[in-house]
Each structure stands twice: as C-alpha cells, then as structure tokens.
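For this depiction, one protein chain was excluded, whereas all remaining protein chains were kept in their positions.
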C-alpha cells in the first residue's frame, strides 16, 4: 500500500535570528530571520531531494509563527500534522545564532523555554499519521526538551513502529538541555526500537562511556541494542570558514563498514544544520536506493553543501547533489556550466 | 543636596523586532532590532533633552541582552541600577511590531512571559538608588507583569517617596496583560502616592468607570486621591501614517487646565513610544521649568517628533524640540536651514 | 462529493522585479524579487482566507523558476497541476515594476514573450483537474497571451463547466497585449459560459462600446450573455500613495445591486494586485457564504488591504479581513491591539 | 556653427551622505551615497531631457572623488572640463542630509571648507570651453564659496558672454555661506551680464530689500539691470512629505508674465534639488523651444518630478516629463500604462 | 591620423541578476543588478586603464535598458555606436548568476533569446565607426548568438580590417549556445583575419581537436591561420573562493613565448569577467607599450583583480594595476598605505 509520506519527523520548529554577515549580537542593527530545528531540517532536506515529507510539531497561532509555517511549505514539507496551540500565552521557541571567524567561535543563545511544543499531549497527534509514512525520525533534542515531548516521542516511536515505519534517531546531545547521565538513561530506553542510529564519536565516548576503536563501538550498539544500522560523522574544523567532513556507516546485517574519502576544504557559509543535512541525505539514500553506500554518499554531499548555504535549512536539488557526488568521485566537470 | 539623577524609571526593557518598512511578520526575511519598553522610552526621552536619567530593570547576561545595554548607554540612560540575572534559563522579553498602512492596522505580538524582570525581588534594588533622584516614574505595565514586579514597584514607590522624590505614574493599560478590574484594584492603591498621573480618557471611562466631562473627571482624580497633577492626551488617527496629537494637564493647586492647539498632520513613521515621549516631555518640562504650560508644550512636541522616528526610542535634542515648539507657536522658520 | 480544491485558476506566473522604495529602474542597484500574475494573485488571495486553491500553469525547470514555485507553496497555493517545460530554451516571464510618487506614475515593463506558458497544449492539462474544484477562474490576460493559451483556456472553460465547476472570468484588459477589437471578439465567445464576470467600467465603455448608466450596462451583460453575476470596481487615485476603492455587484437572479460605502484614504504601498485581491475576496465570499453582500465586503476589504502590502500577492488572514470589515462598518476598535 | 554643448555649468560637486529612509544622523548605521551640487543638478537635469551638457569643476584625484565622476558620466554630464587637483591634502566637499517628517524638518550639515574647488584659478579653465556652449549657468553658491571661486566665476561669465553664450544665474542664497549684505553687493555686480535670472521671492524681499507686488519686483530686475528674463518659484510646504509648486516667469521683451496652475499634492520623497530641476527644465525649454510658456511648463514638471526621486539628481526622460505636463494640463491618462 | 577610440568591441550587453552574498536563486528575496557581457567587460576594462573605448551593440528603449546605458557611461565606455531598437516587443537579454562555495559551484541561467542584438543588421552599423578605432574586438559568443549577429560580426571584422584596425578575437566557447562542431566551422572562417587570438587550452583540445604540447598547439594557430599573436590562460580552482591564474602569449614574429609566475591565492569574490579582464589587460598592454611581456603582465593582474570585485565589470585604475604588478614582481609594499 502506498504511503503519503516517505518521512515524518517530530520536533520543535524555531525562529532563528542571526546578525548579518560577521556582525555581533550586541551591535548589529538587524536580524536575519529563518526557520530552524533539527527535525525540520531533516524533513526539508529529504523534501529537497524529491521525497514526500511532513513534520509533527506544535505551534502558536500568530503571524510570526505563520512565517515558520510559510517557510516549511515553501521548502516542500507538509503541514498536515501541525498541532496549533491557541493559548494566547503560548510562545514560539527562538534561538539566536552568531557566525564565527577564527579564532572567534560561532555562538548560540537559546530561548525556547515554554514554547508551544512543551505542552504537547500524545493524544493530540492525529492517529492517521502513524500509517502514513515509510520512516519516522526524531532526535535526542526532542527527548531533552521536557517531560511532555519526551513522553509523546516515546509513545509515537512505538506507534510508528507498530504501523510498520522504519525508526530513525539522532542522539544530537545538547549539554545546555540536559546532563549526560539523564540523556543516557533516557536514550537507552529507545535504542532497542531503532532501525538506524546517528551518534557522534564524542557522544559515544562521553555519554555512553564507550572506549576502544570507533569501529568496535559502532558494532556494540548493534550487538547491545539490536540496531541494524549505525552512522557516525567526523567534522574537522580547520577554521570557522573551513571544515572537512566524512562519515562511517555500519550495517550489522552485512557486517560491513561503509565510507568514502572526506570532503575537504568545504567553504563554510553557515555551519548550522549540516549534521541534519547528513541525516537527511542518508535517510533519502536508504529509502531511494536501499544501498548504504549510496546513502552515505548522499549524506556526506548534503552535509558539505549545507555548510555553504545561509540558514539552518538546506536549499538544493537531487540534480545538484548528484553532480557534487560525481565531482567528489573524480568526474571531470567544468568549474561552471555555461 | 545635589542628586545624581533627575529621573529614575522602573520597568522592563525589551527587544523589539520589526519587519522593515511595510512588510509583514509572516513574509519578511529580516527584523529590525531595537530596544524598547515604556519606562525606558521615558528615561531615554528625558536624557535626550539633557537631564540625567537612569533605569532600574533586571536583565539576563548574554550578548543579545548586551545589545539592549549598549543601546541605553548610547542614548544616555545610566545603567548603574541594572540587576543582572545570571540564571541560564532567564530570558529577555521580546515584542514583535509590524507597522500599519490604512486600513491595515499596526500589530503587536508580545513574548515577555518569564523574562528576567519577573524574578525581581525588592531587596535586590540598590538602596542608594532611593536618594539619588529628583523623580521616580513607573507605569501600569510594570504593575501588570506579575506579582514580583508589582510588589517591587509598590515598595519602591514608597521608598522613593520617603526619600523625597516626586512620584510619576502612567496608567498605560494593556488589555493583554490584565483585566480592567484587576488593573483598577491594583492601581487605586498607588494613586494616593502620586505627584503626577498620566491617564487616557478611554481608560478613565472604561477602567475607572468615570462618566461626564473630561475636565471634571481629571479633577476627580485630584479630589479623590489627592494627586496634584493629572495629564491626559488625545490622539486622532487620520490614518496609520497621519495622526494629530494634543493633551490637557490639570493642576489642582492652581485649579487650572493647561493646553494648546493640537499638532496636526503628523507624518507617522513609527507610532510606538509617542505616548512615552509625551510623558518624557512633560516630566522634563516640570523639572526644568516648574511651569506646567512649558511641560505640556514639551510633552506635545516630543510626542509629535517621536511619531516621525523609527523605533520605540525618541532620538532628538533640546534644540530641536525648542525649534519645533516655536514653529508650532507660529514662529516663521525656513523649511530647512542651509 | 467533496472536491479537493475550492478554486483552481489558470494563468501565467511571472517573476516580478522592482527597484526598492521609490528608486528608479535606471539607477537602482538591486531589484526586489517577487512572484506575480493575475490568476496566481487570486489563488493566493483565496488561500490566505482559508480555502484550498491550486493554479494551472506552465513553468521552466530551473532555480529561478523554482523560486516562484516555493513562493506559491509558501502562500498555500497547490502546485499539483503545474506543467514543467524541460526545454532548455524555455523561459520564465518577467515584469519590471517601478512604484510612483505623484505626479510620477508607477511604471511597468513586460518581458513575457516566449515564456513557458506560451507553448501550453490543452492535452497537457491533467484530466483529473476538471473534477477537483468548485470554481475555475481565468482572465482576459490568459486569452491575450497567444494562440496556445487562448485555445487551452477556451477548452478548459468548457471542460470545467461540464465537470460542474462555477466559471469566473476577469476581463482585465491590457492594451499592450492586444487591441480592443481583438479582445472583444475573443471575450464575447466565452461570456455565455460564465457564472461571474469581473469587468471595469472603462473597459465596458471602451472595449464593449456600452453607453448609458453603469447599472444598466451591468444588467446588459446578464441579459445579453446570460451571466448571473457581474462585478465592477471603482478606484479613485487621489495620488500614487492614496486611493479610494469601492465596487458594485449585480445579481440577475435577485435583480439586485450590492454595494457599500467606499474605503477612503487607503495608504497605497503597492498598487499591483489589488484588483486581483478584490476578485479573490468576492470569490471567497461567494463560496463561503453564498451571500453576495458578504462577497462584496470581502472583495473591497481585500482590495484595500492588498494596496498596503509590498508585492503582487496579498498576505493576510481571514481574521484580519474580518476585523477590517467590521471597522469599516463602524465597529469601535482600538488603533492597535495590545 | 555647431556647439558641442547646449549648457555648461560651473560649481562644486559634492558627496552627499544621507541616513536611509527616515532614520536620523545620530543613530543610522549607514549612509546612502550620492553626488550633488546645485550646478551639477542643473547640468544633469538638462542632460536627462536630451541636450548635451558639461560641468566645469575641480576635483581631488582619489576613488571617492572618482565615484562622483562616475555618477556624472552615468547621468550624461560630460567631464571634459573637470580640473583635477593632485595635491594629497585637497578634499572632496561633503554634505550630510537627513530627510524630515512633519513636524520634524529635513536637516543639512555642510562640510565643504577647503574642498578642491576653493583653489581654482581662472587660468586653469580650458580656453576652448568658452566657445563650446550655447548657455552658461552658475549660481550664488559658487560666488559665496570664497574668493577663488568668486573671481573665477566672474571672469568666466565675462568670457562666456563674449563668446556668445546665454548667461543664466540662480541667486540660491545660503545663509550659512555668507551674509545678505555681502551676497547683495557681490551679486549686483553680475546682474547686468545676465540673460536669465532665477531668484526667490523671499530673497528678493530680504536680500534685495524689494517691497511691493511680486510682479512689479520681477519687472524691476529687468528695468534696473537690463535682464531680459526673470523667473521665480513658489513652494508650499503642506508637510515634509507633501508640497505644492508653481512659478512665474517675466519676459521684458514681451512684457509678459508666464505661469500655469500649481502642481498640488506632490508626494515628496527627497526635497533636495527640486529648485535645480526647475532651473534645468526652464533652461531646457528655452533652448529647445524658445517659448517661455513651454520653458515654465518643463520647469514646473521637472521640479515636481524631482521631489519624488531619491538623491539630488533628477532621473527622468523627455518622454516622462512630456506625459506629466500633458496630465497636468488635463489629458486623460490611465493610472499606469500596461 | 588620430583615432577617436583605442578599442571598439561588438557584442551583447545584458542585465545580470544575482542573489546577494551566498544566497540561492530559489530563496533570495532580492537580486543585485549589474551590467555584463564579455565584449562590454573588455571595453570597460580597457577604459578603466585609461584608453578610449566604445561598444557596438543593440538595445531596447526602456528604463531597465537605460540602466545598462548609464552603467557603461559611468565606467567610461562610449555609447556613440549603440543602435536602439524601438520595437515594443524587443527585449533586454538577462542572465542570472549565483556564486558558489565549495563544493557547491557557481551557477548561471541564461535568458537571452530574442534580445535586441539578435535583430541586428550589418547596415545599421554607423559607417564612421570603422575608421575610428585602433583595434576591434569580438568573441565567439557573438558568433554563436544567431545568424544576425554572426553575419554582422563577420562583415564588421572585414570592414574594420580594411580600415586598418587590429583584429582581436576571444573564442570564449559556450556549450549552451552552440555545438563544438558548429563553433569550429564558424570560427575557422574568421581566424585568418585575426591579429590576436585568445583561446583556452580546453577549447583548443576539444573544439579544435588539437593534441600534443600546449606550446606546439599555440604555434600551430600561427602557422595554420597566419595569426601573429596567440594567448591562452590557465586558471586553477582551489575552491570557489580561491583560484590561481597564469597565462602564456606566443608571438610568431618573435617566435617567443611570454609568461610569468602565476597569481596564487586569489581571494575570489566574483569569478565572472576575469577572463575578459585578462583580454582587456593584454589589449591595453599591446596598445600602450607594444611589448607583449607588459601586455601579459597587465592581463594577469587584471584577471586577478577582477576576481576580487563584485559584478562582471572590473573597477580599477592604471595606478592600482601597476602597483599590483610591482608587488607581484616582488617589490616590498606595505600591507596598506596610510
């Protein structure tokens, strides 16, 4: 049976406010205004590549919130499962982002307490959502926000699983939201449900206290929790404006590690959302090709391209990513088509 | 004995975010970023005219909050009595403002719940503040924010009174903050302390249920609560871009009403803060000249000029306001000095 | 049976390029970039009020064209029936718009020859479109573009009619696209199909050579062509920045004229698209309330509000238009809600 | 014999710096950057209408000065007679301009002391200039700048006169440059040379202490100094954003006054340079049509249009001005051509 | 006999539209607006260095087209030989340009079909043009546009040759305009006329199917077609923001190759037009110094500097290029003069 959506994600959608260019929070006269949020970034990334996606979230009903709604529709993410909070005291989560220039680091100030998603109740989720997608994705941020989102997310994961969806989860540890201990205890409960886990090496060593070779650690998630696929990324920060990016995927079914040479000399315009673009690329590749090598290639290319685009949300197309993968694999291309 | 400040005000300082020009909340790609808040507007207005002012407020410690701090210093408002809230969960109050164009009205979305000032405690106020000013001003907004600000404001009014300061209060009713009943009950308690009361005709009729001639109503505040001076303003909205403005002041001591002909055909660039600029002009005039006619003239001119300036905060000088008062009184002036 | 859409329109979607503010074509260093086109404006206007709309059009496949696609989705217009032209030589129609300031008039330069819609073939239209809507709208511009659009539009009108849709048509005469004679001969052929006709008084007198009282002329379209409803608007240009707007609707069934007092002193920010917003408001009102007085009120309010918003496309909400209608009808409202 | 230029003017070219929109000098974060100067404005205005013009001026040799040079060439003013000052200490004259919004007035700060033109020497002027033009124009500003420009201008007027050029002069009194007494004594010396004099009623009454009817005063310049043509303008300032404009020209040869009804409700975008645009229109009309009524009509239309355009310099075309004259004379025109 | 111009070029002048900064076509809210076109870039580059240049082109008569005209005059390119196309259906060629950030490439969308130059007729060219210049330049783009430009260009080359002008030609192959086969067949016909040929190594190998050492290939153009001077460039793309650039010139008369070490670490702001700036530098050097080493040095420096400047058109001066050449040759210079 045909599903309406390839991917549904669940998480907070926020207003991102950034000083233009290299200006500073404390002196700029204006903010650039964008939509953001890890799970939204992923839904938008997969939509940019041509699949159908939706997001489950909870939003205030006012015109700044409407800006976010317009943005997600512009980017092709369906708003069918948005829950509207008409309470006049509800608020839209905000984060302020200032870009860096070495040795000055990028900087983030979160102002998301009390936002609409924090009052979500599991029974608000439209039941028809569960059967409507091939894959469901959420992240550790959603679990960290508070009891309401945590409980909803855990219940939703079960329901989507029952309805036959693939479950994807990105640990995405945020130290300003919860402690490593609380995170680990919470996340361990959902690991056994997962079909694919995204986790950074740093988190695996610090939060999960894993030691030894990275490859062995990746395998251990499969053996300990029965997760079929584990993906981890490596970003090297040469400077605030230059990164390199690579990743590794392990499949327990094939007992095989997938990787390719890193994207070097990425010209970083906006660092935020590149990890989410990676997840989007991998999920797209898995759904489209059921080939983890392809998935990894799309993930890496998406992460690299996102880094070059202002805002949280990747703006690209299947054709562009394909050309970038080919160029990365050595195909001769002119510097500019004309 | 010489006081350090002519005026100290107490209230919330907020970040104001506005779409450029006539753009809309839901579509603009950027926000203009400004400092605002009724009591700040007043302190800045009086400082622009050349007196010494400070504000008592409570602020988070981060770089967007620092933007507000930089703005107030730029405008000449002293930051000596700012209380810093180092709690990482504290937040900076925000309001979104969209300008109008007839028949489309200007629009405001407040997001100020849980901001730093809501945790203020009376004993945080530096005791040296009380003796350091000739006049203390606050408004109904501060009383409305919550129990913490209300209690602090009420205690501060008493302490400033005891220390010999003139007490000024602007009712400034905001329906989205509290009900008329709660407002009236709360404000009635502070009325007996006041030396000057600012109240609109609409509020006086609706919240205080006064009826009859405006002049009689104004007098009744003096007779009922012993307030020596009552000021009320009249704004006519010809269109979102054209207002007229006038006001009346009543002094019970002289039993006299002060007024002048209205400012007509004000070209409205930004409507916000013109009421606060009026208060600033009146307080300046009272302190500088102890002449209520002068005070009213400064108040009206300040309100008119503020309407022509982007942002909450008036940017002007004593010389400019003087020239505008003279022109309003019929002095021949060239259209432009050169 | 439930239809997917309330309204489907058919017409060209163009890129609009405008110098910022009051700058001139020949000197500005940048262009503001917007989507536009009469039938798109109508679909977007009806969507803003909360109904489901789609547009049938034909678009090149490149990233500037994608900008238009993103814009329409952001505004809630479905892209289900867009036909993509993969020919590399196809182009996106453009128009340049410069705003005016009296006595300088606004100015338009069209560059739409050879755009993708000019190659449309009737059989490209997805057949499922015909049964999917309650109302179909197109305009004289579409008939004027060329033989391809004319033929497609005429065939589509028949097919939509057969499928039970209400047919709406706006004469929208553009002298730079065709002569009055050609326009009249072409339009006369479609008039007998219509359920609602929008036509200006000037066009009715010049192109259709009607004489006499406007009310009699309006009636004549009903008697001559069997059109149940005829609507006409009146705009008074006080200056480039100030218009007034009113309209009249005649229903032959009721033999009644509907109208209300004009919107006066509209502060014009962007004049383009206000006629389309009127059509959108009327169609919305007809579909929602089946009450022509309501329809006229929505039409007038939409036209007035559109004039205050930058770009072709109205950005508003049902709630805002309702409040503006009430204020226009004399309901006391505060100048700004807060 | 054919002349290369229709008009050559002589005066200072300055850099104009203005805060965007309605922002203030003391708070805006940027300046708009434009070329300006009364005599340049006139040369550019006449060039916009299609005649050949040049300016004689003196400029530093650096890249900000080059900006001015690029601007004048863009606008069609020839740079053949610019004298370059390679002294590293020379400077480019600047003026800061802030627009107004009633009751706040526009404001100007000049910073032109020591600019390159103040070191001009008469023998620097290329001798071939004198025979190359049909008309020479300068203004009281040039006489006021200092001894160097005054002496050069007086000598140039004689030489151009000898070479057969029409001499045009605009009194353009600037109180911040010189006293009325000094101005009158200096200007009286050049009046006998003139073929056309532009003077405001205010200046004629104050600086030249003329009394009585304006028409009689205008005639007196002709009888006292032998000037064939005198033009005077009337601007009514309804508000900073709305002016009306009319003018009167007297020809002693015909003993006739020329005028037409005023341009009312001009939507003022930038007030600076509208007087210069008037002069440009009149001079264009005189040279093109040798018909003072036409000259006056072009002058008035140019002044009105300039008021609607950002910057000192009018950006228009012969066709636009012709259409505006026709509309002013009552020709029916659509609000917008399309 | 003195010529009016040092260089006349022939080609299309287009409007270039680019999203600001690193924004994308499909999401940016505005376009930067610039003039461009290979032959214009060359005329402007040579003018920036101080020689007299003009362009022969064909333009619509409207205000956006006027923008291009103003730009070329601002940059010192004479408009004497522009042919105006008053047909209301004619259009201005457009191209959209989006800058890249590695691994995302810059991107171009052309929309130049049906533009005014495509209707050019040879006999429209003012005959006085042929004798008025020392050098005539055009490129393969002009030959590729269509039959009209091709035929006009071929005839013009002959006429300029007959009138004694040096003939310069840049192959400038654009795959989206014509096939390699058609290009080769067409260009081979003009090669025998040339005095200097600019061709890239890639084109020489692919379009002309040359093999072997680059030096031998360069010589072969001289021996096969009798071209005295052949120039080829080498650009290394380290990233979208970092290029290196070098070139080689061969003179058959001297049988000598000219070159110098490459410009390394060029900080690329806008890559477009750097090849044209190279041609401009070489042609300037040849005309000014008749020294091919000097010509090559100017070419390389111009290409490097252009890469650092927004827009197609180089903005520089003879003095700046001289200083950059000296610094490139090792002269000690301070990082910044002050």
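For clarity, chains are labelled A, B, C, D and E in written order, and residue numbers in each chain start from 1.
Definition applied: a contact is a pair of C-beta atoms (placed from the backbone, for glycine too) under 8 Å apart; a residue touches a chain by one contact, two chains touch by 3 or more.
In this text the structure is predicted, and so the values were computed from the model without any measurement.
K.L.:
Specify the shown partners of the omitted chain in the complete complex.
P.N.:
A, B, D, E
K.L.:
Which one touches the absent chain: A:240, A:287 or A:336?
P.N.:
Missing-chain contact among the listed residues: A:240.
K.L.:
Which of these touches the unseen chain: D:114, D:164 or D:192?
P.N.:
Answering carefully, the residue with contact to the hidden chain is D:114.
K.L.:
Considering the entire assembly, which residues of subunit D contact the chain that has been omitted?
P.N.:
Within subunit D, the residues that touch the unshown chain are 17, 20, 24-33, 62-64, 66-67, 69-70, 88-89, 91-92, 94, 96, 98, 107, 109, 111, 113-114, 176.
K.L.:
Using the touch rule from the top, list residues of subunit E that touch the missing partner.
P.N.:
Looking at subunit E, the ones touching the missing chain are residues 21, 74, 263, 265-269, 301, 304-305, 307-310, 315, 320, 323-324, 327-328, 333, 335-338.
K.L.:
For subunit A, which residues touch the unseen chain?
P.N.:
These residues of subunit A touch the chain that is not shown: 21-24, 26-27, 100-108, 110, 174-176, 235, 237-241, 271.
The rule we apply is simple: only the chains that are shown with their structure count from here on.
K.L.:
C-E versus A-C: which has more C-beta pairs touching?
P.N.:
Comparing A-C with C-E, the pair joined by more C-beta contacts is C-E.
K.L.:
Quick check on subunit B against subunit C: do more than half of the interface residue numbers occur in both copies, making it same, or fewer, making it different?
P.N.:
Subunit B vs subunit C: different; shared/all numbers falls short of half.
K.L.:
Among the chains here, which has the CA centroid at the largest distance from subunit E's centroid?
P.N.:
Centroid comparison gives B as the farthest chain from subunit E.
K.L.:
Taking each chain's centre as the mean of its CA atoms, how far is subunit A from subunit C in angstrom?
P.N.:
Comparing mean C-alpha positions, subunit C is 40 Å from subunit A.
K.L.:
Using the touch definition from the top, which residues of subunit C touch two or more other chains?
P.N.:
21, 24, 26-27, 63, 66, 70, 74, 107, 176
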